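Missing here: one protein chain of the complex. Every other protein chain is in place.
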Amino acid sequence: MNNFRISPDRRRVLLGAAAAASSPFWFNIARAQSDPIKIGFPVPLTGPFSAEAQGQERAAQIAVREFNDAGGFKGRMAELLVRDDKLNAGEAATRTLELIEKDKVNFVVGSLSAAVQLSVNNVTKARKVIFNSISQSDTINEASDWSPYTFHEALNPHMTAGAVGRYLFKNFGKRVAFLTADYAYGHEMVRGFQTAGKAFGVETLADIRHPLGTSDFSAFLPRIQALKPDILILCNFGRDLVNSVKQAADFGIKSTTRIATPVLLFTARLAGGADAFDGVVGGASFYWGLESSVPSARAFNDKYRKAYGGEVPSDYGALGYGGVRTVLTAVRNAGTTEADKVIAALRALKYDYYKGPQYYRACDHQSVQSVLILRSKSKNMKDKNDVFDIVSIEQPGEGNLRSCAELGHKA
Amino acid sequence: MEAFRPQVDFIARHRVAAVVVFLSLFPLLVPYQALAVNILIFGLYAMGFNILFGYTGMLSFGHAAFLGTGSYGAGIAIVHLGWPWYVAIATGVAAATAVGMVVGFLAIRARGIYFAMVTLALAQCVYYVFFQAETYTGGENGLRGVEVGVIDLFGWRLDFVDPTVKYYVVLAFVAFALWFVSRVLGSPFGAVIETVRENERRAQACGYDVARTKLVAFVISAALCGLAGTLRALHLSIVPIDSLHYLTSGLVVMMCLLGGMGTFFGPFVGAATLLLIEETFTNLTRHWQLITGVVFMACVLFFPRGIWGSILHWIRREGR
Partner (left out) sequence: MADVNLFLLQLFTGLALGSVYVLLATGLSLIFGMLTVVSFAHGAFFMVGAYIGVYQYGVTGNFWISLVVVPLVVGTVGLLTERFLVRPLYGRGIDYPLLLTFGLSYVLIEIVRIFFGVQGIPISTPEGLRGAVNIGVGHFPLYRLFLIVATAVVVGGLWLFIERTRFGLIIRAGARDPEIVRVLGIDISRVWLLVFGLGTAIAGLSGILAAPIRAVTPEMGIPVLVESFVVTVVGGMGSLAGAVVAGLLVGVVFSLTSLYAPAFAETSIFALMALVLLVRPQGLLGRAGLMG
């Protein structure tokens, strides 16, 4: 950050502050001028997904810095208030209350779990504060949870599973087994795959539900081994994914079956290692390798590399950038931080910030965007970050989303 | 210290009033109201737990079951049944009391470490029941939409979304609970449970029905934790599944021990200390758990009476 450079705007702010010090009457006006645009950013800085959260925070800071370097908005600079939600819905609700009641944030962007985003959303909508969620959930699109203040920058399970499913069923076969973490995220993914599978005549051999946070999957694997499906889809996330991929590989399942997962996490692949993940297919909202074909991805990666010593952004990290930048752009377009006008500006936004064209669908504010299909590799890797091949990209289209009527929206 | 003797005695005699006065001014000392409300709620949770752990001498590792049942009871009453908030609170407390009776009935057969393990195991079973009942509880996603909105109190309209209003509404319930606990501890029953803690056999020999005493203490404890749970549901407007997690059971043990088990005000001191430590250090370092862990170990090693217990001990010794 250019800490020592004082922009013309800031100089005016300082003068205003000096005036405020000498004359109490001017205080309020000076304050309105200098008030930063505050964005609350609850993410799980501690706990199992802290690596992803750190990526989200870093990418979001880039969006804030860009905005401020371009002069902010009418002299008002953006400020990111990062809070640790500890991946806990109760803590997230408290943190969001703190952000709104004490810090008086203008907007909230963040979250890295379905439960947390629903909890944050529940708090923000009751207080009419815009919330842009940057993690996956189908539920947040549904009319009972959604509100006009709710935006969803991330993919949702229906889009992700649909895109991955269409690729899998076309290339690897129609006999499918699921090993699913027994919670909403897992169930939503299975539903997405099965919906996409209807067009291909896909046969579900088994949908085995495992408890969330299982560390030993051996007891679930003999049945899958006996079924010999064409595709085994692991509808779980993070640590569960690492464990189940590792153990399924140990059971020799790869010899008869293609292993796939809806969300192939960059960090999970790093933690699981190249051998265990070799050949595993999955989806992502972003992978840094997209830069070879998409100019905005290259621009974003370069900014990130420059800011963080050559590191590349991760999938969930990049969402932090998109989620914050759309809100700040909407402020500029609307000419105010007033929620209703910013909402209108967000709804009108057509943007391409880091992965190709995107926009928020009118009825549920779901970001319509592309889905990347990745395959994990163990050979010909150029460096430690070169872990996936992009095998396909499903282009954005509202047809890949659940219909507004299905979600319970009127329009 | 001798000079303050009358004052100390005065406060000790009017402990409920003293605590309530202190808690009324408490929001002024805390960074923000949502945290102050959390401290009230967890203080109440720890106070309920303290009846069993501190006064009756039974270490339970499953009290999250009662906090969570209270939360879900109130939440389901509001979200799915559309009942008014005060009925929802009653529902939550009733549900927690009922679960407390069942768990207590089964668990008091075991003693010592086995008692702790039985409560843990049964609380895990409660966790899975609520986790699986996704239609009513939202499962892992939690239960959303526990909105109170505007409270109409005989024509006096209170906006529950306003953080200050929320604090004092919650405080009213906590004050009631404090009064109730003070009465229980001051009654003959209070003397009996302390006898059970000190020497179970002697209590039995004196003709007390130890099993029944334990069960009643367990159920009172569960009901108070349930009340804390209902208030938490209203405060957060959601019920997170973590309310039932065994780490939430562990948390209350930490709070109670940190504050001083077997003291009237200790649980609130413990809850406040732990939450304020977390609050302070989460904003400074990602490794706040290191600090929490070290503080906790130091407490166990050097202040076995807890913070409030040590203060009381010091005052009493000085006063002698």
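Chains: A and B, in written order; residue numbering restarts at 1 for each.
By our rule, a residue touches a chain if its C-beta (ideal position, glycine included) is under 8 Å from a C-beta of that chain, and two chains touch if they have at least 3 such contacts.
The structure displayed is predicted, hence computed values, not measured ones.
Within the complete assembly, A:Ser50 is the residue of A:Ser50, A:Ser111, A:Ser285 or A:Asn400 that touches the hidden chain.
From the set B:Arg5, B:Arg111 or B:Arg202, the residue in touch with the chain omitted from the display is B:Arg111, counting the whole complex.
Screening B:Val37, B:Leu143 or B:Leu257 for touch with the missing chain picks out B:Leu257. Considering A:Gly272, A:Gly323 or A:Gly356, the position touching the chain not shown turns out to be A:Gly272 (whole complex). Not every partner is drawn; the one left out touches chain A at residues 46-48, 50-51, 182, 208-211, 213-216, 218-223, 225-226, 239, 242-243, 246-247, 250-252, 267, 270-276. Contact between chain B and the unshown chain involves residues 59, 106, 109-114, 117-118, 120-122, 124-125, 128, 132, 246, 250, 253-254, 257, 287, 289-290, 292-294, 296-297, 300-301, 304.
We take it that only the chains that are shown with their structure count from here on.
Work out the mean CA point of chain A and of chain B, and you get 36 Å between them.
Residues 45-46, 50, 83-84, 88-90, 93-94, 97-98, 101-102, 114-115, 118-119, 121-123, 126-127, 137, 139, 144-145, 183-185, 212 of chain A touch chain B in their complex. Residue ranges on chain B touching chain A, taken from their complex, read 31-35, 38, 131, 134, 138-142, 144-145, 147, 161, 163, 232, 236-238, 240-243, 282-283, 286-289.
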